[in-house]
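With one protein chain withheld, the remaining protein chains of the complex are depicted in position.
Going by the order they are written in, the chains are A and B; count residues from 1 in each one.
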Amino acid sequence: MTLETPSIRTILPEGRRGETAPEARAGAGATTSAGAAAPAAHAPGAVEPRLVTRDFNLWYGTHQALKQVSLEVPDHSVTAIIGPSGCGKSTLLRSFNRMNDLIPGVRVRGSVRVSGLEVYAPSTDVVELRRRIGMVFQRPNPFPKSIFDNVAFGLRLLGLGNRTELEARVEDSLRHAALWDEVRDRLGKSALALSGGQQQRLCIARALAVEPEVLLMDEPASALDPTATARIEELVLDLKERYTIVMVTHNMQQAARVSDRTAFMLVGELIELGETRQLFTRPRQKLTEDYITGRFG
Amino acid sequence: MGTPWPARPPGRARRWAFADGAYRGLLTAFALFVFVIAALIVYESARGSGLSVRTFGWSFLTSTEWDPVAGRFGALPYLYGTLVSSGLAMLLSVPLGLGAAVFLAELAPRRVGDAVAFVVELLASIPSIVYGIWGLFVLAPFLRTALEPWLIRHLGFLPLFEGFPFGIGMLNAGIVLAVMVLPTIVSLSREILLSTPRTLREAALALGSTRSEAIGVVLDAARPGILGAVILGLGRALGETMAVTMVIGNASRISASLLAPGATMASVIANEFTEATGDLYLSALIEIALVLFVLTLLVNAVARLLVHWAAGGRRDVAGTA
Partner (left out) sequence: MSPAQPSAPQRLQPRGPSWNRRAWNAGVLSACWLAAATVVLPLALIVWHLLAKGLPAMNLAFFLHMPKPVGEPGGGMANAIVGTLILVALGAAIAVPIGVGAGVWLSEYGRGRFASMVRYTADVLAGVPSIVVGVVAYGLVVVPMGRFSALAGGVALGILMLPTIVRSTEEVVRLVPRSYREAALALGAPRWRTIQQVVIPAASAGIVTATVLALARAAGETAPLLFTALGNRFWSLQLDQPMASLPVFIFDYARAPYEDWNRQAWTGALVLIMLVTLLSAVLRITLRRLPGRS
């Protein structure tokens, strides 16, 4: 998967790239991201991380749900976002593909860049943005259609009508989601007949089919039993080879098992972001330590 | 095992058991009464139409002759009028109603959607006689002077729009019926759309659907329920009496043109029942009522079957919310 997709420039005018400068903000407290440098650190020509947010704020009406969040997600890695419920981790995840747009009264300030392109630029095509960023939801949400039609859904949107190619890509996606062997002889059956874990893997296959650059997972295993959870976790480790994954989880063990980097959030702020091992063994922030040792949350 | 519980005094136990049984019996009798009424409807319409059924047999449904003087009765023009006016109404109201329901459920801000839906629901409680007055005094002049002349001028080559602009007739009846069933279709479909799981919409959008493509997914999931709403509306249109009687023109003939006057089963009963002289005439009218009853029964049964069949295997969808 190439980093630079030339065509993406057609979505955003050249002048918009990197236009949203981070606001100058001296010593604004806890928002320190370990190892995260200012965007200026990326010298011209250097490769920018796949996903970058800079001083990102989000309000639901008057309630500020995200405060000055700055983080970076490098390519081909799994980043876990942890934190107590209501800390804004799902909100942050849904900011990356602008799913929050669906909620009335949402305002944002700051910058989110995916593949070097500004997500909140006025000229951004949200439909294309979401096509390039896959999302897997907390509860499996297959469409009430056949297994095949679920996976083919996004492909058909893109105008792929050729049956042979469609079948090839559906099979590919199902293989990547480690579901192919279980469903190969019942592709025409309703997706709702699958078990919860299978449904969730089907949703992953559905997202993979349109070849997203980033895969967002919002507590993908929270509605599943331990066996199904283990399979999803294995799958995430496999998918890392090809995709950039950001995963929200309320389960710290899960974050420790599958992620390369972990971000800890608390009441809308990013407290700490670092290598998973380091964050769990030698947290830099007192708050992080308190959380991972179970003192609150 | 210790002292046993003291039994209730035997007299009281018996009295209580009796009271419980009597109460339950009374309620059961009320429930039975629902059956009795349904049975009475069937019995009365069957008994009343007996003479006509014996006299005309099946030809009652295929004959177009309605001649009270000669004592020959055929219901085909009315059957035709009922089906055509209701069909026209569905043709107009289903696309409009679905579009409006989608707008109210998916596109409009929640508060606007609620407000409009509230008004639409209120309109469902307007008596049909009021729609009839409006069709007669407002819609008919408009059709006579504006829409129908235009149709004749531009589409007059079609048999559908042949003839004179009367204002009242099949077209008027179809439009009034469409307006009358719209509240049913809009508010039921909106409720069904709102009750489909939000996650379906989000999944579609997250895959890069446009808004209308995401709505397509939701509509697909809501199809059985919407089908039910539409057929419920059809059932209403078929049996609707007063508004149609006032605007359809009441002519017992079959005409290909939508501009020509016609009559429906319900309207002919309303018009002629009190004037029916002779047992056969009355019996023929009651047989029309019986046919109408059976027709609406069939439509409702089909609606149930369709919904049941379409909902099969989809129940889990409805459950996730």
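As a working rule, a contact is a pair of C-beta atoms (placed from the backbone, for glycine too) under 8 Å apart; a residue touches a chain by one contact, two chains touch by 3 or more.
Not measured: the values here are computed from a predicted model.
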item	value
Residue among B:L61, B:L91 or B:V119 that touches the chain left out of view	B:V119
Option touching the unshown chain, where A:D75, A:D101 or A:D125 are the choices	A:D125
Selected from A:E171, A:E275 or A:E289 as touching the chain missing from the view	A:E171
Contacts of subunit B with the absent chain, listed as residue ranges	16, 19-20, 22-24, 26-31, 33-35, 37-38, 40-41, 44-45, 47-48, 95-100, 102-104, 106-108, 116, 118-123, 125-134, 136-138, 179, 182-183, 186, 208, 210-213, 215, 235, 238-242, 246, 266, 269-270, 273-274, 285-286, 289, 292-293, 296-297, 299-300
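The definition used in the following text is that only the chains that are shown with their structure count from here on.
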item	value
Centre-of-Cα separation between subunit B and subunit A, whole angstrom	49
Parts of subunit B lying in touch with subunit A, wherever the complex brings them together	109-110, 197, 199-210, 213, 217, 220-221, 313-314, 316-317, 320
Subunit B partner contacts - residues on subunit A that touch it in the complex	97, 99, 102, 104, 127-128, 130-135, 137, 139, 141-145, 153-154, 157-158, 190, 192-193, 203, 206-207, 210
